[in-house]
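Let me give you the structure first, and then I'll get to my questions.
Showing chain A:
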Amino acid sequence: MSAYTYGNTANAAERIKEISGVNPLKCMKCGKCSATCPAFNEMDIKPHQFVSYVQNGDIEALAQSKSLWKCLSCFACVERCPRDVKPGKLIDAARQIVIREKGQNYLKADEIPELLDDETPQQLLVSAFRRYRR
Partner candidate 1 sequence: MQELISRAKELLADNTVARVLGWRAGDLPYNPEAAYFETPESLDEFVYDGFCGANLSKMMIEASKLEGKTLVCLKPCDTYSFNQLIKEHRVDREKAYIIGVGCKGKLDVEKLRKMGIKGIQKITGAKLTDDCENLEIETIYGSKTVSYKDAMLERCHVCKGKEHMIYDEIIGESKDTKDADRFAEVERIEAMSPKERFEFFQKELSKCIRCNACRNACPACSCRRCVFDSTKFDSAQKANVDDFEEKMFHIIRAFHVAGRCTDCGECSRVCPQGIPLHLFNRKFIKDIDQFYGEYQAGADAESKGPLTSFTFEDVEPGIVAERG
Partner candidate 2 sequence: MQRIGVFVCHCGTNIAATVDVKKVVEMAKMEPGVVHAEDYQYMCSEAGQSKIINAIKEKHLTGVVVCSCSPRMHEATFRKAAEKAGLNPYMVEIANIREHCSWIHKDMEEATKKAVILARAAIAKVNLDAPLQPGESQVTKRALVIGGGIAGIQSALDIADAGYEVDIVEKLPSIGGRMSQLDKTFPTLDCSACILTPKMVEAAAHEKINIYTYSEVEKVSGFVGDFTVDIRKKARSVDMSKCTGCGVCSQKCPSKKIPNEFNRGLNNRSAIYIPFAQAIPNVPVIDRENCIKFKTGKCGACAKNCAAGAIDYEQQDEIVTKKYGAIVVATGFDVIKLDQYDEYAYSQSKDVITSLELERLMNAAGPTKGHLERLSDGKAPKNIVFVQCVGSRCSDNRGKSYCSKICCMYTAKHAMLIRDKYPDTNVTVFYIDVRTPGKNFDEFYRRAVEEYGVNYIKGQVGKVIPQPDGTLMVQASDLLDNKQILMEADMVVLAAAIEPNKDVRKIATMLTASIDTNNFLTEAHAKLRPVESPTAGIFLSGVCQGPKDIPETVAQAGAAAVKAIGLLAKDKLTTNPCTAKADPLACNGCSQCMNVCPYGAISYEDVQVNDHGVRETRRVAVVNNALCQGCGACTVTCPSGAMDLQGFSNRQIIAEVDAICR
Partner candidate 3 sequence: MSIEAKEEFRPKIVAFCCNWCSYAGADLAGSSRLVYPADVKIIRVPCSCRVNPMFILRAFEKGADGVILCGCHPGDCHYTTGNYYARRRMTLLFSMLDFIGVENGRTRVEWVSAAEGVKFSQTMNEFVEKIHSLGKNVRLEDIRCRN
């Protein structure tokens, strides 16, 4: 059993869609999101693949992926997506459910030092803290 369990994976996919407000079915698989992603080379699952992973309900793989922590939340993909699919928001949502799964539903301030490492973009922590603190 991994550290992250999401019960029914279909449910987890639904939650990602709900949190992000994104309908992955709108994707026409053009790849424009991946084209300008600054973290592309660091990612194991690429932005355009992220969409199809959500579509296919393979959330476990997303939760385990490096990409989750590599995305800079620069939203270039959100800005340029011609179909309004917003892969960046999907990644963000996946991150949220991973974070929420940690013991309690909210991020605690004293957890932050522990999360600070070279791998994690600082912007992510700041925005996460802003959103999930009690």
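The rule we apply is simple: a contact is a pair of C-beta atoms (placed from the backbone, for glycine too) under 8 Å apart; a residue touches a chain by one contact, two chains touch by 3 or more; residues count from 1.
Per the selection procedure, all candidates are chains of the complex that A comes from, given by their letters.
All values reported here derive from a predicted model rather than from experimental measurement.
Q: Thinking of the complex as a whole, which of 1, 2 or 3 is in touch with chain A?
A: 2
Q: Give every residue of chain A touching candidate 2 within the complex, in rising order.
A: 26, 28-37, 40-41, 46, 48-49, 76, 80-84
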